[in-house]
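Every protein chain but one is kept in place in this view of the complex.
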Amino acid sequence: MGNEKVTGALVERNLMRDSLQLMKISEELKKLDGVIDAIVAMGTETNKEIAKQLGLLLPEVEKAGDSDLFIAIAAKEEQSLKKALEKAKELLSAPISGGEMEYVDIESALAALPDANLAIVSVPGEYARDVTMKLLEKGIHVHLFSDHVPEEHEVELKKYAFDRGLLVLGPGAGTSIINGKAIAFANAVRRGPIGIIAAAGTGLQEVSSLIHNMSLGVSHGLGVGGGDVKNYVGGIMTKLALSYMEKDPSTKIITMVSKPPQQETLNSILEYAEKNTTKRLVLGFMGKVEMNLPKGLKGRTSVARTLHATALESVRLVSPSIYEKVKDKYTIPFDKLNAMLKPKYEKLKSSQKYIRALYTGGTLTSESLMIFDLLGIEVYSNAPLKGQKKLDDPFKSVGNTVVDLGEEEFTAGRAHPMIDPTIRRLRLIEEAKDPEVAVILMDFVLGYGSHPDPAGAHLDAIREAKKIAEKDGRHLIIIGYVLGVEGDPQGFNEQKRKLEAEGVTVLPTNAISALAAALSALRGKLNDNRVREIYEGYLKASAE
Amino acid sequence: MSNARKLFDEELKVINVGLKIFYEDLKRQGVRAVQVNYQPPPKLEKELKDKLSELL
Partner (left out) sequence: MSLKEQIEEANKKAVERMMEAEPYLVDTKLAKDAIPGFREDMLLHAGPPITWERASGPMKGAIIGALIYEGKASNEEEAIKLVERGEVILKPNHEVGSVGPMAGIVSANMPVYIIEDKKFGIRAFGNYNEGIGKVLRYGAYDKEVLSRLKWMRDELYPTMKAALDEARKDKGGINFKAIIQQALHMGDECHNRYVAATSKFMNEIAPYLVKADVPKDAFNRVWDFMKNNNFFTLNIGMASAKAMTLAAHNIKYSTIVTVLTRNGTDAGIWVSGLGNRWFTAPSPVPKGVFFPGFTQDDANPDLGDSSITETAGFGGFAMAAAPAVVSWVGGSVEFAVENTKNMYNITYAKHKYFTIPYLSFQGTPTGVDIRLVLKTGITPTINTGIAHKKAGVGQVGAGIVKFPFELFKDAFKAYVETYGA
């Protein structure tokens, strides 16, 4: 017994498979007796990098190209290895299926569901235009999940759709909630009076879930895609969504969530809102924006700078009494938060000073970056805000690092980390080895579309990370933020419980989680004014 | 003229083109949906393509 292991690999030339399917196959293989580790993936650089970290960058794998599929397995002995490789082949030849009809073209699907009113499109970006146009021509609204859609296609589709009152949600829209149903990556949020328009996928998930957890609900949540608030699109769908929300009788207030729109687009959106809406607005733009509110919006508009504040302000406007009840739970007073964290950060060695935030949600990454920025904490990121430093190598953290693992460099040829936790598991262990790391911050995004058990999928890695630190005489603080609601397929409380059982600190919003990470790394020595500023300026909205 | 179909507060009926997980999640929520395992149409010369759409 001991550390003996054998490795083996297979490469299938020009065999393309859905990354989700591959991830499932990898998971299956790992469960086999005698298998230590397994990776089944397309031969992209990212995947080879992972194979390398697993010690599985075998010569065949190294030679695999982008359109080749590789299987690499480490096992305890030859027999298990052989069996696992065979099993891999078998699983690969098995497409997932049910008993129902499936189609390969839009026309046949339309014939089968002639009164369809919505389509979700997640084809490769180059085909998105043709597919979406075909659907729009039939009067069907489209949630366009695809990435890499050429800008001119996006503009063409949105202009066409706008003229006909059709929604094109996306491209790159991860989340929508329509008629209380989760579309793509979304949470099981109850219906209610708040209509959300979002140009930021996890932003919509965070705000809608917080609203639900604060016991209110969402009428509809429309994800318009990050490109919509840039000048090349000029907010076409944001505007149409505003009209939809204005006309919708169940929507009492309209909440917007997005990274700061480009200036010209912001102005034109505000102008449109002034003329075409009468309802109360909450503008949740992550970051600083220059905003001259048009006259017609004054007195009915609130401005919020974080997701946290956007959700709270929306709740406050609909129900001041609920707001009073929940505000302390969600915006934990500074002293209380500090007291809670103190026993943990007191265990840190003096050499441990850095925060490493490993995010799967893009908007959550931005929100944390903003909070660190405001606290004057120097951070590196692969998706830095203006004035922050960019990581030279996104696979390697330096100093305080906030990394968005959902960025392209991590997802080429494999599933998003919200679905496939492999990348983050490996990264977590790497961070634990660094003696200067004090706090690791991670998000666990629940809901439809996500991994069936994101917390559970990280427990082994969390234990190992802690073990590595302890061996070295260090205490490692791990803060986990669980984004979701109890009705999600994963169950909010169950996920929270699993993390807490491993000593992970779980806090009620992402913003508070980021603040707690900073507080811990700085041993509670945060500049009082700055913190107050955050609590007042960022975790609360200003009404204008 | 708009032929936009009614969406809000109408029963959702969804055509899912691409990732099957979205289809499965819709089914789980009791939404009527059909799955399209989209394959890009084969590349054909223009005349053939035109002829095909005329005859199909």
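When the chains are written out, they are named A and B in that same order, and each has its own residue count from 1.
Here is the rule we go by: a residue touches a chain if its C-beta (ideal position, glycine included) is under 8 Å from a C-beta of that chain, and two chains touch if they have at least 3 such contacts.
Remember, it's a predicted structure, so these values are computed and weren't measured experimentally.
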Among A:28, A:60, A:105 or A:156, which one is in touch with the chain left out?
A:105
Touching the absent chain: which residues on chain B qualify?
39-42, 44, 48, 51-52, 54-56
In the whole complex, what residues of chain A lie against the chain that is missing from view?
90, 93-97, 99, 101-105, 108
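Criterion: only the chains that are shown with their structure count from here on.
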Taking each chain's centre as the mean of its CA atoms, chain A sits from chain B at a distance in Å of 26
Touching chain B in the complex, chain A uses residues 18, 20, 96, 100-106, 108-110, 112-113, 115-124, 127, 131, 135, 138-141, 145-146, 163-167, 178-179, 181-184, 220, 244, 248, 250, 419, 448-449, 489
What does chain B use to touch chain A in their complex?
2-22, 25-26, 28-29, 31-41
